[in-house]
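One protein chain omitted, others in place.
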Amino acid sequence: MSPEALTEVELITVVIDGFEVSVPKGTLVIRAAEKLGIQIPRFCDHPLLSPAGACRQCLVDIEINGRAFPKPQASCTIPVENGMIVKTQLTSPVADKAQKGIMELLLINHPLDCPVCDKGGECPLQNQAMSNGRGESRYEGVKRTFEKPVNISSQVLLDRERCVLCARCTRFSEQIAGDPFITLNERGALQQVGIYEKDPFESYYSGNTVQICPVGALTGASYRFRSRPFDLVSTASACEHCASGCAMRTDVRRGKTLRRLAGEDASVNEEWNCDKGRWAFKYISSKERLAQPQVRGEDGELHDASWPEALAVAAAGLKGKRVGVLVGGRTTVEDAYGYSKFARVSLGTNDIDFRARVYSDEESSFLASVVPTLTTTYSDIDKADKVVLLGFEPEDESPIVFLRIHKQVRKRSLPVVTLSPFTSRGSHKLRAEVISTTPSGEAAAITALSGLTEKSVILIGERLGESVGALSSALALSKATGAKLAWIPRRAGERGALEAGAIGNLLPGGRPISDAAARVDLATAWGVDSLPSGAGRTTNEILAAAQSGELDAVVIAGVDPLDISATALNSLLNTFVLSFELSNSAVTAIADVVLPVAAVAEKSGSFLDWQGQPRAFEAAIEGALTRSDVRILSMLADEVGAPIHLPSVTAAAREFANLGKWDGSVTEFVPVAAVAPVEVSGNQAILTSWRQLLDLGTLQAGEANLAGTARASVARISAARANELGVTTGDLVSVSTERGTITVPAEVSDINDSCVWLARNSESSQAIATLGSVSGEVVTVVKA
Amino acid sequence: MAFNSDQLVIMDSIIARYPRKRSAIMPLLHYVQSVYGYVTADGIEIIAEKLDLATAEVTAVSTFYTQYKPEPVGEYHVGVCTNTLCAVMGGDAIFAAVKEHLGIENDGVTDDGKISIEHIECNAACDYAPVVMVNWEFYDNQTVASVIDLIDGARGGNPPAPTRGPKTLRTWKENSAVLAGLSDGLANEGVAAGDPSLLGLRISKSAGGNS
Partner (left out) sequence: MTQLTPVLSAHWDEKDSFTIDAYRRHGGYGAVAKALAMEPDAVIQTVKDAGLRGRGGAGFPTGMKWGFIPQGDNKDHYLVVNADESEPGTCKDTPLMMANPHVLVEGIIIASYAIRANYAFIYIRGEVVHVVRRLQQAISDAYAQGLLGKNIQGSGFDLELVLHVGAGAYICGEETALLDSLEGFRGQPRLRPPFPAIAGLYAKPTVVNNVESIASVPSIINNGSEWFASMGTEKSKGYTLYSLSGHVANPGQFEAPLGITLRELLTLAGGVRSGHQLKFWTPGGSSTPLFTQDHLDVPLDYEGVSAAGSMLGTKALQIFDETTCVVRAVLRWTEFYKHESCGKCTPCREGTWWLVQILRDLEAGKGTAADLDKLLDVVDNIMGRSFCALADGAASPIISSLKHFREEYMQHLALGACPFDPVASTLFATAGAK
C-alpha cells in the first residue's frame, strides 16, 4: 500500500483487555486483538475467507459507548467501532466460561485419536483445548461415529468424526477456488462435509483445504500417517512448477521431503497454492534419480564415472568445438546465469536458448525488446478495470494468477475478456467474456478489442507466440490504450532465464546482443576480452545445426525433447551430447556424458516470477550430495580452460545482481503481420491445445494420488461437428495428422466449429509426440 | 437422459418463476420426487445442469430438508406426529402400533412398496391432535385403530379421504407434483375448515346472537 493510500484509511480506536489499539475501519475484533498480541481462540475464522461465525469459539464481551451487548459476541464477525471496549477470555469471566463451554461442546463428539492423527502436534483444536478448554469433559454419552476415512478424491481423505464443521474447507472451495465440489451435507448433529458421490473433489486447489483444516479431518493421501510435525524440519522455499511465484514451505525429515505447504506472501499467493505445487515433489526421490556422473563407454553404454573423469570427458567434447546450449525453462536464475556465461565465455557462442517449446522469431523479438521492460504485478490485477487473457488459460497455466483474478471477480465483478476457442472451466468461473477465436484469428481478434484503458491489464501467455502476428497486435493494443501488459510463461525458470541472458539475442540484464556497448560493458564485468557478437541460434536452429553437422556438440539441461518437437531427439543422435539432469531421461539415454544436478529442494537459488520479482529459497534438504548446475558449470569451465568463476549459487547470485539491468537502449520490437486465417472443411479441423495443470510433466512423476485428480483427456468439438460425426460427449473420436492419431472421448462444447481442442501433454493425448503439432495445424477428426 | 422432453419443459417453467434460477432448486427437487418418488442421481444431475451448479451443491440442499428422500418411500408415506403435544395425546402409542402392525421401523418401507413411515415433528395442526399425515394430507384426531384402518385401506388401494383435503388421497408422487407448484385442480375439494378451527367463530356468533 502506498503512503498516500495509508493516510486515507480511517482508523478506529478500541480498548481490548484494557489496552488501546487503533486499526483500520472494518477490522474485525479478533484481528484487532491479534495486533495487541491477544490470541482469541478460533476455528472457523480465517482472514481470507468471509466470516462465518459458526464455531462460536471466539466469544468475547463487548460494550460500545457504555452499552454492553447482553451476551458474548463472536469476535470474528464484529468490526471494530469507536468507543468499543472488548473483554476477552483474559479479563471477562463470562467470555472465559463461554469459550470453555464451546470447547467442551466441540470435544464431546471429537475422537480421542490424537496419537494417530496427522494433525497431532500442530492441531489448533488440540492446542486451544489445552489453552482455553476445561481440564476434563463432563460428557458421558456416546460419541458420534462415521465410517472413516472417506476418499473425497485420490489425494484428499476425510475423517468426518474429527471434523468440527468450521466450513473453512467448503468456504475455500467455493469462495477462493470457485470449485464448490465439497459441501456441508445433512443437518444438525449429522451435518458433515461431503461430495456428490460421482463427482470427487477434483479441484486444482484442493490441498489448501488440508492445510487450513483446523483439525485432522482433511488429510493428504501422500502424507497420511507418514510423519510427526515435530520430526520435520521446515524451510521457506519457492515453488519450481510455474511462474506464479508461490511462497512455499518444505518439510523434510532425514533428508527426504515429506510434504510441502503454501507459504504466506500477501503480494503473491496470499496463503494458497495449487495441488501441483503442493504435491508434485516425488521426482526428487525418484528411483530414476541420478547419483553419479556417467560417461558413455566404447561399448556404447553409460558407465558411472568419477566427477574428474566425467568433467574431463565433457570438456574434451566441448573445447574448441561448435556448441549449442539448450537450457530449458526450469532452471533457477543462478543456474541460467551460469549457462549464459558458460556459453559466451567458455564456449564462445550465443547459440543458447531456454525455450523448450513452440516459439517464433516474433516471440524472440518480443522477449528481447518488450518483456524486460514490463512492470505489471499482481496488485495491478487487484486494481484493474478489466483483465484481458491472450493465449493464456490461467487456471491451467498459472494457477495463482487465476486465483487473484477470481478474487476480484467475486469481490467486485472484475470484467474478464479471454480469446479462446471455447469457454473453459476457468473462463466460466471467471465469468469471462469469451471471444471465440481460432489459432490463426488471434491477431485480428486482439486488434478488434475495445474498451481498454490504462487501468486495464493484458495478460499474455506463452502460447500467444504460437499465433503469427498476435504478439504484435497485443503490443499495439497496449500502446494504443495504455493498458498494462504482462507476459506469463508457464514454467518457473523462463523469466529468470530471459533476464540471465540464456537466449541468443540477449545478454544478462537485458543487454542486447546486437549492441556493441552492451557487449563491452559485460565483457569488462566478466574480465574477458570480448564476447561473441551476432544473434545466436534458437532452439530449433540449434537442433537443425546439430543434425546437419554445423554444430559439434549440444549441452542440454532438463529438457524433454518432446516439448520441442517430435523429432528433436533424432537431431541429437550424431553430435556430442552433454546432459545436465536430475533423472534418467530420453536425453540421458543418448548423451555422451551425464552430469547429475541438484533438485530445487537440494540447493539454494531463486526464480523470477512472471512479475519479474525474485523468489529466493534456501536448500530444504541439508547436506545433499548433489550440486547445482552453476557449480558444475564452473568446474567444467575450468576444465575447458575458460573459467566463469561461479563456484557457488551465492557467487552467481552476487555477480548477476552486481551486473544490474541494462540502462542503454534496447532493440526495437519487430512487428509481424498476421497471416490469412486457415480454412477447413469436412473432417478437417484446426488443432488447438494447451497443457492442463496436472498432466504428464516430468516434475509430476511418481505421484499417483495427484495424477488421479488430473482432468480427463478429451477432444472438444462443437455440436455441429459432433452432429456431422454422429457422436455425443463420451464417444471416442480420432484426431489425426500424417504423423499420428490421438483417440480420446469427445466432449461437445461451445468450441468454434472449425476447431478441435486437445490436452497437450496428458494421458493418451500428447500432441507433439503423436501429432507433431500443438496448434494451428489442420488435422482430421473422425469417429473412432 | 432420464427425463423426457415434456418433463424438461416443465422444469424450465419452474425455473422461469424466479428472478434468479438457483431459487428453483427446491421446487425442482419436489418435481424430481414427483417423477421418481425420491431424489435420484439423475435428478440431482439434471438440476445441477439446469441451474449451473455443482452436483455437490444440489446434494447439499437436498440432504438438508427432510422431505427430500434419498431412498424410495411408499406410495403412501405415513407421518405420525410425535412432537410433545401429539406424542402425549397419543402419537407415541400410534407410532408404536404402526411400527408393530407393519413390522418396519422409522423411515422403513413395506416390502410391497405401498407404505412407508416416519415420525414427524409438529405439523401445525395441534388443535387436531393426535395428527397423522399421509403424503402430507391431514388426518386429524387419530387413534391407534383409525390409523391401522387408514394404513390397511391404503395398502388395499382404498385409503380413506383426508380429514381436511381432497376427496381422494393422492399418491406420494402426485402430491410431490403439487409441492413443485403444479396444480392438480383439487383446491376446491374438502372442507374450508375443521371444527376446532371454527370454535372461536361459532362461540362468537352464538354469543353475538345472545346479545
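When the chains are written out, they are named A and B in that same order, and each has its own residue count from 1.
In the analysis below, a residue touches a chain if its C-beta (ideal position, glycine included) is under 8 Å from a C-beta of that chain, and two chains touch if they have at least 3 such contacts.
All values reported here derive from a predicted model rather than from experimental measurement.
The chain omitted from view is touched by exactly one of B:A54, B:A125 or B:L150, namely B:A125. For the chain missing from the display, the contacting residue among A:P70, A:G300 or A:G682 is A:P70, taking the whole complex into account. Remark: the omitted chain is touched by one listed residue; of A:E63, A:E186, A:D638 or A:D731 this is A:E186.
Interface residues of chain A facing the missing partner chain: 51-57, 59, 70-72, 77, 97-98, 101-102, 104-106, 108-109, 138-142, 144, 164-165, 167, 184, 186-191.
Along chain B, the points of touch with the absent chain fall at residues 17-20, 22-27, 29-30, 51, 60-61, 64-68, 79, 82-85, 87-90, 92-93, 120-130, 133, 135-138, 141, 143-145, 162, 164-166, 175, 178-181, 183-184, 186-188, 190-205, 207.
Going forward, only the chains that are shown with their structure count from here on.
Per the touch definition, chain A reaches chain B in the complex via residues 179-187, 194-196, 198-199. Listing the residues of chain B that touch chain A in their complex gives 41, 44, 53-60, 63-64, 66.
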